[in-house]
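I'd like to ask you about the structure that follows.
The complex appears here minus one protein chain, its other protein chains still in place.
Order of writing sets the chain letters: A and B. Residues in each chain are counted from 1.
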Amino acid sequence: MKRFVGNFQPLFAAGILLVVLLLPLLGLTPNVIRILFITFVWITASLAWNLLGGVAGQVSFGFAVFYGLGAYAAALMINAGVNPALSFVGSAAVAALASFLIGIPTFRLRGPYFAIATIGVSEAVRVVMNNISAVGGAGGLRVTERGIFRQTEHYYAGLAIAVLAVCVSLLVERSKFGLALRAIRQDEDAAADVGINPFRCKLWIHAIAAALTGVAGGVFADYAAYIHPQGVFAFSTSVTILLMPVIGGIGTIWGAVLGAAVVTIVEEQLVAVFPQVHLLLYGLLLMLIVLLEPDGLVGLLRRILRRMHVDPSSRGPDKALWGRGRLEGREL
Amino acid sequence: MTAVDFLNLLIAAVLLAGIYAVMSVGMTVIYGVMKIVNLAHAGFMMLGAYFAYELFERFHVDPLIGATLALPAFFLFGMAVHWLLIRRLPKSDQPTLSSLLLMFAFWLVLQNVGYLFWGNMDRSIFTPRTLKVLTLGPISISLLRLIVFFAAVLCVCALQLALSRSWYGRAMRALIQNPYAAQITGVDDERIARITFGLGTAFAGFAGALLAMLYSFSPDFGRPFLIRAFVIIVLGGLESVSGVAFGALVLALVETFSILYVPAGYQPAISFGLLVVVLLVFPRGIGGLLERKWRPA
Partner (left out) sequence: MQSSFSYRNHFASFLIAAFLGTILVILLPSCNRGGQNAGNAITVGVVLPITGREGKPGQYQKEGIELAIKQINDAGGIMVKDKNKKLPVKEVFYDDGSDQAKSASLVERAMSSDNATAVLGGYSTALGEAESVMADRYQTPWITTGAAASTIFSHGYQYTFGTLSPTTLLGSTTADFLGSLVDQGKLKKGLKLALALENTDHGIDYGNGIKQWIQQHPGYFTVVFSENFELGSPDFSGLLQKVKAAKADIFLADAHLQDYITMQRQYLQSGMYHQMLSYGARGPESDARKALGKGTDYIFAGIWWSKKLPYPQVKKFVQDYTQFTGHEPDSWYPATAYDAMRALAQAIEAAGTTNKTAIRDSLRNVELKDSLLPGGTMKFGPNGQVANAFVIVQNKPEDKVDIVYPKDAATGEAIAPTPRKK
């Protein structure tokens, strides 16, 4: 039984991937494809944030800045005639560059001070973008659409970046770099004492996370064909990005993915079905999760599996996917 | 700019600092003792505003009295919220993600409660006092803003006194300095936490009621204030009550005078830029500098 669980995850993941690849061919409604597309975009951002906040332990409240910069970069390049795929690379580059500019001063700060600084940066960028008329300013920016809208194109673009994010996360988790990050999360000074350079590591993971988030923003901009500073740079966007891995299970890959899926779908359905009380229900759900199961949905699954006498944490590499109970008492 | 204009602007900035101070005190108190970043602060302020509004509309209670009544009412409400929700959070001597998310979720709930009870109309309180102005020669001061300023001064001073004199204050300071040692010496941290949360909520409700006299509000109320409160308590040094007054003053001055040199649209960027700069140069806030001279709070 235990060996089955050990081999279970990669097969499970491959199965999901196959299904998801074939879904559009099964004739689903455009609405479902749209929901899945949005889910993929958020999965990417969620995994990205998880790399910085979950693995490296640096909780940022301003990830919308990368999302927005990626969106605007892609929008401007697509409008200039650049191939969308290249524009997404541009998004990643712009976001990564910004992450260095932001990280170099702010990573000197610890804990809550870092979190608040990220809010300040994100909001400042939002206000500045709202004022620059060259990129649309308060009127927002249109993205020229190339010919007929082919939803499946966007679907696969979203899927591609989500898979990319998963692969990057797996690579990081299983590498020495990932080990260094986890050491930094647990005790930055001790990590420095054993020879890790926390500052450089944080900068690099910040860049990777920013690049992924930027690409997510770019892919979104291509789909939505219209972006606005109050939307992509909003504080609520930052909150959504961090909410997803936390609800799913912070520090874990499955958690980030599951969290993104659940948050996206639940939020959408709540707004659609309960227009008068969706905030209430959403808030209650969040409160329940935070109070009762701080390790998120992954933690919940672990508990259920444990009660079924199946121990998911028996194999080493699985820890990366299942986690170890990381939110309870988790510090900023 | 003439000297009179400058003076008018300076006074406006100082009065604005009063508004900022009164709304940040609640958040500071909660953060200092419990290390909880209270995002629901905006929600409590909103409820405080509606509290004063309802008393004014239905029972013709002067909003100032309404604001004073808000203090005990919200104190009890805050203690209830703590007993129901907050005490179940994992404890830590550093701010935690769970506390942050819980308060955020609670804020969503409060907003929706607001929408259900009062709809989304903008409400405001208008009394003969609303437009009154005190004129000292060429200088004009809004009466209401002056009142709010004095209320803010009163709040900060009262809190400062309470912290330095009362047993509660000493217990609170002990918890801020070293939670474990404090518990060893017999401080009941859960009780203090409950009282603190009640106090923070009381100040939030009080601030909301006062601000209801100045601004129009809807269940969405408080969002721009929340972000400014962040800036202020960081400027003031997250754990210092007197620092709040200082932070509020700095922010108000920067906001008011920066518009003179920069297009108005960029003004929030200046405030946020200030926040980041201060964090980098004085990581423990400007109040942190003060703290080195005096004991915290």
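To be clear about the criterion, contacts are C-beta pairs under 8 Å (C-beta built on N, C-alpha and C of every residue); 3 or more make two chains touch, one makes a residue touch a chain.
Keep in mind it's a predicted model, so treat the numbers as computed, not measured.
K.L.:
Considering the complete complex, identify which of B:W83, B:Y168 or B:Y215 is in touch with the unshown chain.
P.N.:
B:Y215
K.L.:
Hey, which of A:R146, A:R174, A:R200 or A:R303 is the one touching the hidden chain?
P.N.:
Considering all chains, including the one not shown, the answer is A:R303.
K.L.:
Extract the touching residues of subunit B with respect to the undisplayed chain.
P.N.:
1, 5, 8-9, 12-13, 16, 19, 90-92, 111, 115, 119-124, 126, 130-131, 133, 135, 140, 142, 214-216, 218-220, 223-225, 228, 252, 255-260, 263-265, 267-268
K.L.:
Could you please point out the subunit A residues that touch the chain left off the display?
P.N.:
Touch set of subunit A with respect to the missing chain: 29-32, 34, 38, 127, 130-131, 137-140, 142, 145, 149, 220, 224-226, 228, 230-232, 234, 236, 266, 268-273, 275-276, 278-279, 281, 284-285, 288-289, 292-293, 300, 303-304, 307, 328-329.
We take it that only the chains that are shown with their structure count from here on.
K.L.:
Whole-Å distance, subunit A centre to subunit B centre, using C-alpha means?
P.N.:
Taking the mean C-alpha position of each chain, the two centres sit 32 Å apart.
K.L.:
State the interface residues of subunit A toward subunit B in the complex, per the touch definition above.
P.N.:
For subunit A paired with subunit B, touching residues are 59, 105-106, 108-109, 111-113, 116-117, 119-121, 123-124, 127-128, 130-131, 235, 239, 243, 246, 250, 276-280, 282-287, 290-291, 294, 327-332.
K.L.:
Quick one: in the complex, what on subunit B touches subunit A?
P.N.:
37, 85, 88-92, 94-98, 100-102, 104-109, 111-113, 115-116, 227, 230-231, 234, 238, 263, 265-266, 268-269, 272-273, 275-276, 279-280, 283
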